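I am attaching a structure below and will ask some questions about it afterwards.
Every protein chain of the complex appears in place save one, which is left out.
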Amino acid sequence: MNPITLSMFTTALLSGTLITLSSTNWLMAWMGLEINTMAIIPIIARKHHPRATEAATKYFLIQAPAAATILFCAITNAWMTGQWEINQMSTDLPIILILISLAFKMGMAPVHSWLPDVLQGLDLMTGLVLSTWQKLAPFYLILQLHSTHSLTLILLGTMSILVGGWGGLNQTQTRKILAYSSITHMGWMLVILQFSPELTLMTFTLYVTMTLPVFMILHQNNTLSINKLPILATHTPTISALIPLLLLSLGGLPPLTGFIPKWLIIQKMSHLGLFGLATITALSGLFSLYFYLRLSYISSITMSPSSNLTTATWRLTPNSIPLGLKTTIVPSMMLLPLTPMINSLLL
Amino acid sequence: MTFIMYIALLVMVVGLGAVVAHPSPYFGSLTLVVVSGAACVVLIVYGGTFLALVMFLVYLGGMLVVFAYTTALAADSFPYTLTYGDVMLYWTLYMGLSLICYVKCTVVGVVEGWDLFENWEEFGIFESDVRGMALMYSDVGSLLLIGGWMLLLTLIAVLELCRGNSRGALRAV
């Protein structure tokens, strides 16, 4: 793509989300979402091969009706109460529909099945944009509706955690696994949303921090399926040593960053006496831990048999580690000791 | 006027049912034109004469493009007309479903009365929607800017999607 065109779409992508973030009115929020969709579609279809075009078509056919449903609910709310403000929705039916269609836009559990498909058609950097930045605007709208309809939020959240874990179990494509991991993390955010929106925000931030280096590493080595993961050991040995820690951090094992949100969420739930919900979420986190563990096992815990010629490619072409990777790989593993600080900053 | 309004509302629902029953696309787009015509009538009765005019022009223009597309892309030698078995089946199914919903809602009491808000007196330039439209150039000018920018963005996005040797024409060779 021409860099000028690309910069125009990137600007639109940024400003669409910013319009949604800075609006108090449903109409403006809807406009921001539409601009966002409009800007990402040429970026998705940038390579023009059949898979990219198909991903763009699917993304469009999902996002356009979802955005229309959001606006429909807003108008219905205005017909009923005369209110256009986002955080002053008061009638049940529009709220439930709007939550479901926002979940549809983000790709959460009962309406998630487009996300692995669409992500499969993209290159990993566009996939990174799709699974982080594109979720920001609907996520923010859901964040503003946090005290509205608790049953819908809980159902969406627990179903996302379960489905994200189950869906990823049998996948061999890294992009699909990352999509399911994104579904799971969104589920954790929605489960805690009505009890503590700050925790949700923190989970989102930490999810972005953790998923960024994973996407970048896989992009750098062009590992699109599991059986290409052993390449990491020959291309970038240092990163190959770090990637199990990164993946387990995504899965939420204790000495790593990913443990913070899970710890605080479960702590909050047990403070509120919701032991059943806490047990379900904690146990269903094990599903996703299983496939992270499998990824890290294949990538660096075992050595795949290879000839002597291929073992040292990192000497021939020194891979420079991109700056974004350098800066995010440390916080995505080592933030746990800073939990009190994060706690006091965000909560 | 009330009678025209009833007819227009009926045409809207029945016509949209026909679009949704998925006949071949050019029958669908023709039906959608009829539906948007009926929608204009409804808008006029409600007093939004300028809005109705604009919508009719935009929809007619847009539907013209869609119609051109459909005739260019039509490859089915046996098009599904509106009277084709499946289409008729779905059409009646959708209409029946809507009717059942309506009856149910009236029985429960969610839907009652018609509220035919007849605001229409004369065609004139001092209707409220014209005044509102004038606001687009003063108070809510930023929205106009966003809309225009969105249209430009669409233009470039469409160009980007369908640009190049192998992607230019409508048909694969």
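We just call them A and B in the order they show up, numbering each chain from 1.
Keep in mind that, in the parts below, a contact is a pair of C-beta atoms (placed from the backbone, for glycine too) under 8 Å apart; a residue touches a chain by one contact, two chains touch by 3 or more.
The rule is simple: contacts and distances are computed from a predicted model.
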* Just go with whichever of "RING-type E3 ubiquitin transferase", "Protein kinase domain-containing protein", "NADH-ubiquinone oxidoreductase chain 4L" or "D-2-hydroxyglutarate dehydrogenase, mitochondrial" UniProt uses as the name of the absent chain. => "NADH-ubiquinone oxidoreductase chain 4L"
* Contact residue for the chain not shown (choose from A:L61, A:A241 or A:M341) -> A:L61
* Structure fact -> Interface residues of chain B toward the undisplayed chain are 9, 12-13, 16-17, 19-22, 25, 28-29, 32, 35-36, 39, 42-43, 46-48, 51, 54-55, 58-59, 62-63, 65-66, 69-70, 73, 94, 98, 101-102, 105-106, 110-117, 119, 128-129, 131-133, 135-136, 139-140, 143-144, 146-147, 150-151, 153-155, 157-158, 161-162, 166-167, 170-172
* **Residues of chain A in contact with the chain not shown** => 27, 31, 34, 38, 41, 45, 48-51, 53-58, 60-61, 64-65, 68-69, 71-72, 75-76, 78-79, 82, 117-118, 120-121, 173
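Convention: only the chains that are shown with their structure count from here on.
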* **Centre-of-Cα separation between chain B and chain A, whole angstrom** => 36
* To do: Going by the contact rule at the top, pick out the chain A residues touching chain B in the complex.
  => 1, 5, 8-9, 12, 19, 31, 34-35, 38-39, 41-42, 45, 48, 56
* For the complex, which residues does chain B have touching chain A? -> 143, 146, 149-150, 153-154, 156-157, 160-161, 164, 167
